[in-house]
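Missing here is one protein chain; the remaining ones are kept as they sit in the complex.
Each chain carries a letter (A and B) given by its place in the written order, and its residues are counted from 1.
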Amino acid sequence: MALRDFLIRRLITGFITLMFVLVLNFFIFWLMPGDPVMLLVAGNPWLKEERKNALIHELGLDRPLHEQLLMYFKNVFTMNFGISFVHNRPVSELIFEALPYTLVLLVPAVIGAIWLGMKLGAISAWEYGSKFDVSTLVIALVFYSMPVFWLGMFMILVFGYWLKWFPVAGVLSEKWLSMEPWQDPIGFVLDVIWHMVLPVVTLILYLFGGYYLIMRNTMLDTLMEDYIITAKAKGCPDDVIIYKHARRNAMLPMITIIALAIAGIFSGAVLTETIFSWPGMGRLIFEATLHQDFPVLWGTFTVMAILVVIANIIADIIYAFLDPRIRY
Amino acid sequence: MSNFRPETRKGEAPLVKIENLKVYYFLKAGPVIRAVDNVSLDIYRGEVLGLAGESGCGKSTLAYAIMKIVPKPGQIVDGRIIIDGIDIVKVSDRYMSKHVRWRLVSMVFQGAMNALNPVFRVEDQIAEAIMLHEKNITKEEAIERARDLLEMVGIERSRGRSYPHELSGGMRQRAMIAMALACNPKMVIADEPTTALDVVIQSQVMKLLRELRDKYKLTVLLITHDLSVIAEICDRVAIMYAGKIVELADIKTIFKNPYHPYTAGLMSAFPSIVGPKRRIKGIPGFPPDLRNPPPGCRFHPRCPYAQEICKSKEPEFREIKDGHFVACHFAEELGGKVIEW
Partner (left out) sequence: MAGKTPKKYRISRWVLLKRRISGFWVIYKKNKLGLLGLGILIFFALIAIFADIIAPYSYTDYYVGGALEPPSSRFILGTDELGRDLFSILILSSRISLLVGIVAALFTVVIGTLIGLVSGYFGGKVDEALMRITDVFLMLPGLPLLIVFAAILGPGVENIILVISIISWPGTARAIRSQVLSLKERPFVEAARAAGASELYILFKHILPNVAPLIFAYVVLNVPSAIIAEASLSFLGFGDPTRPSWGVMLQFAWDAGAIYQWNYIIPPGLCITLVAFAFALIGYAMDEILNPRLRAR
């Protein structure tokens, strides 16, 4: 079946891309700074000499360069990124702790932004030139122009400080310092959600502008196609034309572009988590820069890059499902 | 050849009556394109009416106007289009979608390359048309009907599951014809059905259209710039120039005895394999800019018989003989003797 062949091929090219990304990563962290030993191990104030030597050996820093590359790959696949300078714990542990927090913000935010952008973009394209179109366009451009961290600050100022509707930092309220989740599971979940609102809304507003613009553009192109005229001639009502005939085709270039934009989502995550004191990967990487904690930098960056590659592969596969033309 | 004779239609109400139709495009940059400018035309049940003219003369716009799918920034500015007794110009878009489009009138589009949605299967697209207009039909039944239609136009039933890009150009065109017949329309508009097809496929498609016409007494409005296609299948022909119809008559008259200089010019530019060899003569000059058409008779800059009156007064589209209409000040004088260019 052509689809299965395509999937296999895509996974292979995805794997190759992943390799390239990791090699680039190697270049950045091993070769650029000049002395990876210093960077990743020696700068650690906590470790004793023997532990440091053991770590050097683990990471393969005592071997010749080409062997270092192999060791590097092995370390990445076993998620061994060394020990954090700041927390004195294995970096992989820190990452596994932080990752769920990041995902719990990013997943709803991305889904929300895509949904909002696509819906508004489709309507805007259909009503091209109307008041709705122009005003939505301007609003989207404004949000697109806002630095996400400032938007976060603004949200905190207005909704957290002035209106006091939402909390301004953290994942949970103070009372949970002395309580366990299972003591009040619903309250726990609600509290988390209450804390999630501002950061997620910030991310959605930050992301949706770009998606809206892309959807609007691709829809405008699609609506010019002949098969849209055919659909109208057949007697399809307007909403069927927009949401069945046009959108399916407009989504295709959109998926490609969103896949490319996935890398940008992490930028938003870094800044938003910092502003809202949200203990995810973004904040982890930021703190690492404050304290020159290179192992953490290396680990988080690598994991983010891998996630981006995976997301791109998934996007391509979705694309293949939707577009019967490219399965060959 | 058909059995259509203009005289037998006297008194019969036409299926489609177009009266003084004006369709203009209002460009954002300012100018207005008068694509269809005061056109009147009757289409009778069971006939194949050809609408011929150069590219850009407004024929497709006229077709789109009948189905009210003229793309923005175009709109119907004036006139009436009466289909089966209802003036559809006045009617709402919803009414058109529900009752007129595809049910009364359907269309086979130019170059079905892009006219079929590339992400849906062919039988699904045909079934969609059926389900849109018939209430109590299940999806399976609709697909079965779609396959029946495909068979009728000469495509294997199993090919229904294919996507448009998996079919050849000729097959796509035939699939489009199948789709156009899905709801048993009273009239089918064929907009350049054979352009972009090679001659072999062309003849297949034409054969199919003739069969359908003979078997089902289909009314067809055939739009094309290719006179050979017109010759093969049409009963009557309307010649369009610069947004206006300049001559309308039965096919024999148009080819053998045209009254309008433009029609004659077209015919002389059309080679014939019978008769003495002669030089093909084109019509000198270029079609006018529809934003700013020439005053008076729009053809006068290129017409060898143009006189003063032609430059200032638009000729009336009138019935010279039984069923033969011409828009020319000198139709009687030229009287069908317009051959020499």
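By definition in this document, a contact is a pair of C-beta atoms (placed from the backbone, for glycine too) under 8 Å apart; a residue touches a chain by one contact, two chains touch by 3 or more.
Just so you know, these numbers come straight off a predicted model, no measurement behind them.
Trainee: Where the complex has a chain not shown, which of A:I12, A:L157, A:M179 or A:I193 is the residue touching it?
Mentor: Within the whole complex, the residue contacting the unshown chain is A:L157.
Trainee: Going by the contact rule already stated, which one of A:L70, A:V138 or A:I193 would touch the omitted chain in the full complex?
Mentor: Spelled out, the listed residue whose C-beta touches the missing chain is A:V138.
Trainee: Please identify which residue in A:V86, A:L116, A:I214 or A:I285 touches the non-displayed chain.
Mentor: Residue touching the absent chain, from the options given: A:I285.
Trainee: Which residue among A:F26, A:F301 or A:Y319 touches the omitted chain?
Mentor: Within the whole complex, the residue contacting the unshown chain is A:F301.
Trainee: Against the chain that's been left off, what residues of chain A make contact? List them.
Mentor: So the residues of chain A touching the unseen chain are 17, 20-21, 24, 28-29, 32-33, 128-129, 134, 137-138, 141-142, 144-151, 153-154, 156-157, 161, 220-221, 224, 260, 263-267, 270-271, 274-275, 285-286, 288-290, 292, 294, 297, 300-301, 304-305, 308-309, 312.
Assume only the chains that are shown with their structure count from here on.
Trainee: Under the stated contact criterion, what part of chain B meets chain A in this complex?
Mentor: Per the touch definition, chain B meets chain A at residues 64, 67, 69, 71, 94, 96-98, 100-103, 106-107, 109, 111, 113-120, 128-129, 132-133, 163, 165, 179.
Trainee: Can you tell me which positions in chain A touch chain B when the two form their complex?
Mentor: Within the complex, chain A contacts chain B at residues 225-227, 229-237, 245, 248-249, 322-325.
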